[in-house]
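The other protein chains are all here in position, but one chain of the complex has been omitted.
Chains here go by letter, A and B, matching the order in which they are written, and residues are numbered from 1 within each.
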Amino acid sequence: MRPTTESGLAVRAHHLSRRFGDFTAVDSLDLDVEAGEIFGFLGANGAGKTTAIRMLCGLLAPSAGEAWVDGLPISTHGEAVKRRIGYMSQRFGLYDDLRVGENLEFYGGIYGLDSAAIKARRGELLERLDLSQALDRPTGSLPLGYKQRLALGVALLHRPPILFLDEPTGGVDPVARRAFWDLIYEVAAEGTTVFVTTHYMDEAEYCGRVSIMVAGRIQALGTPASLKAEHGARDMQDLFLKVVGT
Amino acid sequence: MTPVLDIRSLARAWDGKPALRDLSLTLQAGGMLGLIGPDGAGKTTAMRMACGLLRPDGGEVRVLGLDVQRDGAAIRPLIGYMPQRFSLYPDLSVDENLRFFSELHGLSRDQRQQRRERLLAFSRLEPFTRRRAGALSGGMKQKLALACTLIHEPRLLILDEPTTGVDPVSRQEFWDLLGDLARGGMALWVSTPYMDEAERCGHIQLLHQGQVIAEGRPAELSASFPRRILRLEGADPQAVRQLVQAFAGVVLHRFGHSLHLVCDPDQEEGLRLALRQANLEAKPQPPTLEDAFFHAVAHGSLAA
Partner (left out) sequence: MLAVAAKEFLHILRDPRTLAVALVMPLAMVLLYGYAIDMELRALPIAVLDEEGGVRSRQLVEDVQSSGFIQVVERLSSREQIEPGFRHNRFLAALVIPAGHARRLGQGREAPVQVVVDGADGSTAATVGAYLEQAIALHNGRRLPGAGLKPPLRVEPRTWFNPQRVSAHFIVPGLTAVVMIMVCALLTSISIVRERETGTLEQVLTAPVQARELILGKLQPYLLIGALDTAVIFFVGRVVFQVPMNGSWLALAGYSLLYIWVALAMGLLISALVRTQQVAMMIALVVTLLPALLLSGFIFSHASMPLPLQVVGHLIPATWYLRIVRGVMLAGVNAWPREALVLAGMGVAITGLALKRFQKRLDD
């Protein structure tokens, strides 16, 4: 296990809020995520998941409240927080006109890795993500499943203790999704905390704990099994509909 | 009865590489046919050819008996096609989008008014008629796209991954709408990466590398899964992985706190025994459509 914070919390949010004009996207969010957890952050479209993740990643300033990532307050230690997180969004954030290797080199560069370190890490990641044969291919020509693994590679480049995945498997077929989750488990087994959002309720089942967000607030929080029992739900899909449905 | 959609031996290659080979299907009014398969399996290619947007290399497509290649103009009003990236005009309101599509199909003023109301009620978009399409949530956008696709009251609705990126509640709502349409006598052909959605179709075709490798009713497909699945709760994945190494071909999947072990029927006894010796009690897990899907993709068919 990687040493994280004294408190053992990878992510902690306290009354974290974000307003856009008179619309409150995230409403006083309180959340503790333990180091090493695979935490599923669920909610309907527009429930505030992406806004919350963006605040935790330092892309967006909170309107009120505070959050700690790896023990560091995001309001004052934004840059330090960025070194400790890996981020992968549903849009992947890859340059389609660059080759696979060049994408990794670029992101390695902006994380301040020197060229020897980038080269070593690149080889290691390509091997692990089963992308070695795609090294020189233009990223734009890759199938979605490959891009998705490459985006994960980018997020893992600097060996962050915490990984934020915002709908990482959207639009990807079941085979690629399962392969992707195998990778997530591997990463988590090494002690990395995984904070993930998804619309696939079968994936929610893969998480250690999940929260379900409705209109900017967390309406349910616990392990999939305990939540299903609590709400008398058959499966996660059923649970989700029960919690989100009015 | 003439099938609404009748496809025979449809084939198409891109730059000499076959994208679709020998696809055949029939779809009756009121039927819902699901097309599932990994990325690049040829789903979009097949749907585009069925709409006459793409010329097939071989085979034919008939819609209500009319040939798509020869009678394109006659067929167009019969088909509603919602492509994967259906683009609404984000700067136009819900109402203006609907109006544009009705004008595109040359509807009269009365027809337009009547259908607008019916579709708005059907898609529950009434409260949002003046909102710009760009400001709608993902689920509402999809419903508006569906409404625009339905404006000319097609007999056949072809939807290419209509709910990708939409949350579970909206997906459920969307599929309820599709169910209503099918009950109303429309024929629906839908591709989807979601297994729970595929299960709502009357018949599924599993497409892989341009070929249908399995098809049938969803329950039939799950039932014909040729292997066995054992479930372990709360076991240490590393330890189990070590243990099953002795069994060739056994696959281990993690599902949160539970582990699924997929084995051949003749391995089941031995595997259970080995697990029991390690103090692990495995329970049988009924196969799902997804399990069948995986097996078929990995082995090229659902045969053992």
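One rule holds for everything that comes next: a residue touches a chain if its C-beta (ideal position, glycine included) is under 8 Å from a C-beta of that chain, and two chains touch if they have at least 3 such contacts.
Since the structure is predicted, the reported quantities are computational estimates derived from the model, not experimental observations.
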Neighbouring shown chains of the undisplayed chain, as defined at the top: A
- prompt: Which of these touches the unseen chain: A:Tyr111, A:Trp181 or A:Phe240?
  reply: A:Tyr111
Statement: Across A:Ala61, A:Ala120, A:Ala189 or A:Ala229, the one contacting the chain not displayed is A:Ala61
- prompt: Which one, A:Gly8, A:Gly93 or A:Gly245, makes contact with the chain that was left out?
  reply: A:Gly93
- prompt: Which residues does subunit A use to touch the chain missing from this display?
  reply: 20, 54, 57-61, 79-80, 82-83, 85-89, 91-98, 102, 105-112, 138, 154, 164
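Just so we're on the same page, only the chains that are shown with their structure count from here on.
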Field: Whole-Å gap between the CA centroids of subunit A and subunit B
entry: 27
- line: Within the complex, subunit B is touched by subunit A residues 38, 43-47, 90, 143-145, 167, 170-176, 178, 181-182, 185, 189, 199-202, 205-208, 223-225, 237, 240-241, 244-245
- line: Listed in rising order, the residues of subunit B that touch subunit A in the complex are 37-41, 137-139, 161, 164-172, 193-196, 237-238, 253-257, 290, 293-294, 297
